[in-house]
Every structure is written in C-alpha cells, then in structure tokens.
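The structure is given below, and queries will be raised subsequently.
Only one protein chain is missing from this complex, and each of the others stays in its spot.
On to chain A.
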Amino acid sequence: MIIDSVEVETINSFSKLELLKEVYGLISILPILTLLLGITIEVLVIVWLEREISASIQQRIGPEYAGPLGLLQAIADGTKLLLKEDILPSRGDISLFSIGPSIAVISVLLSFLVIPLGYHFVLADLSIGVFLWIAISSIAPIGLLMAGYSSNNKYSFSGGLRAAAQSISYEIPLTFFVLAISLLSNSSSTVDIVEAQSKYGFFGWNIWRQPIGFLVFLISSLAECERLPFDLLEAEEELVAGYQTEYSGIKYGLFYLVSYLNLLVSSLFVTVLYLGGWNLSIPYISFFDFFQMNKAVGILEMTMGIFITLTKAYLFLFISITIRWTLPRMRMDQLLNLGWKFLLPISLGNLLLTTSSQLVSL
C-alpha cells in the first residue's frame, strides 16, 4: 500500500510526537494528554511566578511555606478549593450555575490546539489556525454571562454583563490585528506565520513590521484576560467579586484557572504572531549542520523550539504581571471608549495600510 510506505518514511524521519500525529485514530490521544500535563505544570508555574513577581515589586517575600521556595503554592490552593463546600444559591439557576465556568474553561483549553511549539509540534496544523482561536475565544463571554445571570445576585448580574461587554469590545481590534498579521504572512496557519518570520532572524519578526499591532495586541489581550489595567470586574465592586461572587470551591477555582490559562494562551500567541515563535533569532547560524545523526538533531531541535517559545512567552508574562502592579485601573466607560473609539479605528487604519503596502509590493 502506498500510504503505509509513505507513513513509514515519515515516521522514520521525524520525532515521536510527529509519529503519533501522522497515524490517525485514537493514538493521537497521547499528544493531547502530554499537552494537558504541560498546561497543568505551566499554570502552576505561572501562579507561583505571579506571586513571586508581585511580591518583589511590592518589596515583600512571596509564598515560602508550600514546598521549597513556595513552588507548590498553586497545588495547595487547588487542594484547598477542592475540599470546600459547593454552595448553590437558592433561587438561582443551578444548571447554568454549574455550566458557566465549564464553558469558559473549555473555550480557553481549546485554544491550545493551534499553538505551535516547533515545526511539527502542533496538535492540529489547520490552515485556519488563528481564525480558530479567535472564534473559540468568542465563546468565553457566554460562560461569564451564564455565571453572572444564574447567581441570583444583582451585583453578579451586573458584573457578568460588564465582563461580557469588555470581552467582546476588545475582540474586534484583536481580530483586526491578527488579520493584519495573517495578511503579511499570506496564511492563517500558525505554523506558516512563524515560518514567514524566520527569514531574517531577529529582524524578520513581525513586531518590526507591525509595531502598532504589537502594542494594541498587548492591550487587547490584557483586556480579554481581565487583568489590570482592565480588571474592573474583580475589584470594582470592591468587596464583591463581580460574576464570581456566589461561587465557592472548585468552581471558583475554575474561574481562577480560566484567568491564568487565558493569560498563557495570549502570551503564546504574542510569541507566535509577533516575536517569531520557535526560531532562534540569531541570523545565519545553523550549527545543526555539523551533526550527522538525524534523530538526535530532531530531538534537540524540538527541545530548543519549546524552550525558545516558552522563554518568549514568559517575557510577555513578566510584562503583564509588572503592568498589573504599575498602572492604575480604568473605569468602565474609559475602557469601552478605548475599545470602540480608539482601538477600532486604529485597527482598521492599520489593516488598510498593510493591504495597500502588500498590493504595492506585488
């Protein structure tokens, strides 16, 4: 059979995960479980990192009791939340109450499908990769609205409405800038976008071709993740936690998880779209040509790719955590004005500029 021989060839030349991806069927469950394990570990790291960096900025010591250096703090938090009682509000809609956080978690988890950590190291190399992320991230406001409405609380409801309004207001500039990037790379596949940035090393990154886009993408993704300076919903009704008020136990933990997962997805997308993905950006150095063994080079390249992507993603994480403790909070009307009246015309203008430059260069 021709297919089997082709598959055998490709299996022999690439790494283990590539093998598992090529053979269709239930065997592709193993990369997915690996990814979920990786995501869990990353969330633990991000929670610890946020607390340590916040502590350093505020000149105090961060977590130090849970595990060495406080590294197991997130596990301690998660276990505590698991053991708490699950309070269901009276006269609230129980099914919506339970499903709300799950929908938010599912939509953020699904975004990890199209993030590439290496050339063949992506769960689903779709030709519409970034569009899938945009579409799926639009599902999250539904979960927030469900959560706000089903807790039988005026303030929760108002907080849920504000959360949904903020989320959807900043999705339009975000989508326009992602569109400008895929215009520059002639493709919506995340792998193609990273490949298009690999030609000139450090100077081929999309950040130099779309500087406004980088800044606006930063702002919009911070607004999508509901972090400061846009975290009105966690702190405005300052004693009451917005749409998360009536939640206790692991459902509250799921919202907590959504926040950090969203931050991780946004930072990974910043590296993929603007900072060059998995490419080592020193131009014209390809020292892998010296090695003769194919398999060792493959695994080394894979590890380098993951390491580089995560380093760039953690740079953005550091920036967003520092912004949290540096900038003051924005009011709701300032927030929505920024989204609709400032970022939307800029995004349209940028798209037209990019299109005309592409047409001129044709």
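Heads up, the rule we're going with is that contacts are C-beta pairs under 8 Å (C-beta built on N, C-alpha and C of every residue); 3 or more make two chains touch, one makes a residue touch a chain; residues count from 1.
Here is the rule we go by: contacts and distances are computed from a predicted model.
Choosing from "Gap junction protein", "NADH-ubiquinone oxidoreductase chain 3", "Protein misato homolog 1" or "COMM domain-containing protein 3", the protein name stored in UniProt for the chain missing from the display reads "NADH-ubiquinone oxidoreductase chain 3". When the omitted chain is restored, the residue from A:Leu49, A:Leu88, A:Ile212 or A:Ile346 that touches it is A:Leu88.
Touch with the chain omitted from the figure is made, among A:Leu49, A:Leu96 or A:Ala124, by A:Ala124.
Looking at A:Pro116, A:Gly253 or A:Gly276, the residue that reaches the missing chain in the full complex is A:Gly253.
Within the set A:Trp48, A:Phe121, A:Phe176 or A:Phe316, the residue that contacts the chain not displayed is A:Phe176.
Which of A:Ser56, A:Asn152, A:Ser198 or A:Thr322 touches the hidden chain is settled by the complete complex: it is A:Asn152. From the options A:Leu110, A:Ile212 or A:Leu280, the residue with contact to the chain not on display is A:Leu110. In the full complex, chain A touches the hidden chain at residues 1-3, 21-26, 28-29, 31-33, 36, 82-90, 98, 101-102, 105-106, 109-110, 113, 123-126, 131, 138, 149, 151-158, 161-162, 164-165, 168-169, 171-172, 175-176, 179-180, 182-183, 186-188, 239-240, 245-246, 249-251, 253-254, 332-333, 336-337, 340-341, 344, 348, 351-352, 355, 358-359, 362.
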